[in-house]
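Of the protein chains in this complex, one is absent; all others appear in place.
Order as written gives the chain letters A, B and C; numbering starts at 1 within each chain.
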């Protein structure tokens, strides 16, 4: 399982949460505590907004823990909204285009989880990607395919709805393929203004997700960055955390009338 | 444009042709003479048969000229049938899965050229890949898609026919997309016994291809490895070089009754 | 030969000079015009000052032309003083620690050139590095050794003097080793406030160096970034360009009483 953090708040250096805390993302890449796969050493990435509508992106195939560039960039890049991700591959090769986050226009996305029976149903999921975005598929992960499908499902008008609808469709495809493997989706999405984080699974083993809202900033993380457990609230399965510009984090259940509700 | 060499003959160290000659493939990676793109520094690869039905593969994103591993491997690996390729990207990222050669079962393939209008017609070409091989698409190049499509077009019974038919179909797709961009295909294919090399283009600017048959071995190359020009015979456009086990190289025109003939 | 650019002036995105111009540093990495080695594909690096006393650093072994991260970073990083370098190795391996620029504390350094007879006299040059800086020698290039030796020769009080003295000592070592190979040194040095650029050689073939002072900024470059030749002034051999904070570029000859004057 991958580990990630998403930040929205006052402008800070990335190092404050990516490299500095006791149980920072870099520490988690070597020893995740709430995951069956303890090592996330199959590449990593940063995405951040700063002065441009489109996010910056730094992705690399080496483990995060030994990348000197990462430490320099985290020290020097300042942002009010950024993503960081360490990858544990579920089978696709370790290449930069397979590393998270993924960017398209002003949208940024990262994911922890899996799409069941992926090698068999991959082409069906890729068919959900509109032609306009298919040229942007430069890797081969399920995560990138999900992102491009969400982009094509009406993300501009309704990012949460586009995500929920895409998940419902993909869950149908997986189920129809005859597997019992789940769709697990713990993901973050942003347009540079608002931050959306999702915790969803078709089985009862959704991968972990927490958030902390201090008033001046919100962090959404795969697992807490320190031992102040009281400050970190678990996101319940089937819920979205929405952090709009200048507002507190809001927890929303997935829509009750969606096909997802039936699961 | 990429540069490549294919060898079939007595068992030798790869270094004899990959790294040693005056105008070796490594030299060509820094200065190709018969190509508009003089540098092929976007990754490289080796594929070789030795003791297994399935070929060995070594692919790397660094330029061939600075890879110490490549020199060691070329010195130590011996083979009767091997491919070597230096890559000049036409747009896809520099990742190992996008480097040539490509291997699937006992088949090995590498390519120099392009599929016109690729970003627009990519999905149609990928649709030619049978489900059985789609899971093997671990990169995003036109070359890998062509190879997997050829595999699905009857390669076991008729490798040349499968290749020619796939090219005809792809040429139709490209033409129907409304572009004037050509399909150019200078490629090598092998099952570990026989070697097939193709020179084809839908326009009159097929990329260069030469061969040399010494009796004890055959080399097929993007451009001659030395100045003994008389020894290197150009492969005419629309022709295949077939090197069967224990036989001399045979030059065959593409089938006159194929749709390709109409072009 | 490597290619590099150094910038001091109003705060801008790095892309304005690293990736955007007609004959940008990235273009030069594929085709240098004023160098015997036309390709600089053996790694590259960025160093920049922004908000910290110590510079940021991004160094990578891949060629600059195929690095997606580089384009993102050049677009998003803004600085008033930055270095960019594309490397053509003179023999040392292509590793990140062998890529330029080099940073130590608040100092930043990059180099194009060579130290004659390097493999034989290397240990003598390394002996010039004080113990305090020897732990910072994480690569094996002549360039990094020169930088650490300059740091130890009084850089805080007199950066130009420390550089000139170190060059004199190294030139003596090379000469005493019995070779006719030159010491060539076209380099940039900064403490985050002032920028120093040097053009020096013990023979009459100093590698090229130009500068342009527009009033709002100064660029020092291995070769002009565009065809407006009139704007780019060659730095004469044996000269230093000094760009102090808030002042115009000043050209200074190497000190007449230095041993260097005798050459």
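One rule holds for everything that comes next: contacts are C-beta pairs under 8 Å (C-beta built on N, C-alpha and C of every residue); 3 or more make two chains touch, one makes a residue touch a chain.
Quantities reported herein were computed from a predicted structural model and do not represent experimental measurements.
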Problem set entry | Residue of C:131, C:157 or C:204 in touch with the missing chain, whole complex considered | C:131
Problem set entry | Per the touch definition above, residue among A:41, A:139 or A:237 touching the missing chain | A:41
Problem set entry | Absent chain, residues of chain A that touch it | 30, 39, 41-42, 61-63, 65-66, 68, 89, 93-94
Problem set entry | Where the unshown chain meets chain C, residue by residue | 92-93, 95-97, 119-120, 122-123, 126, 131, 134-135, 137-140
Exercise. If you put the missing chain back, which residues of chain B would it touch?
Worked result: 48, 50-52, 56-60, 68-69, 72-73, 75-78, 96
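Here is the rule we go by: only the chains that are shown with their structure count from here on.
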For this session: Pick same or different for copies chain A and chain C, depending on whether their interface residues overlap by over half.
Result: same
Seminar exercise, completed: The positions of chain A in contact with two or more other chains are 96
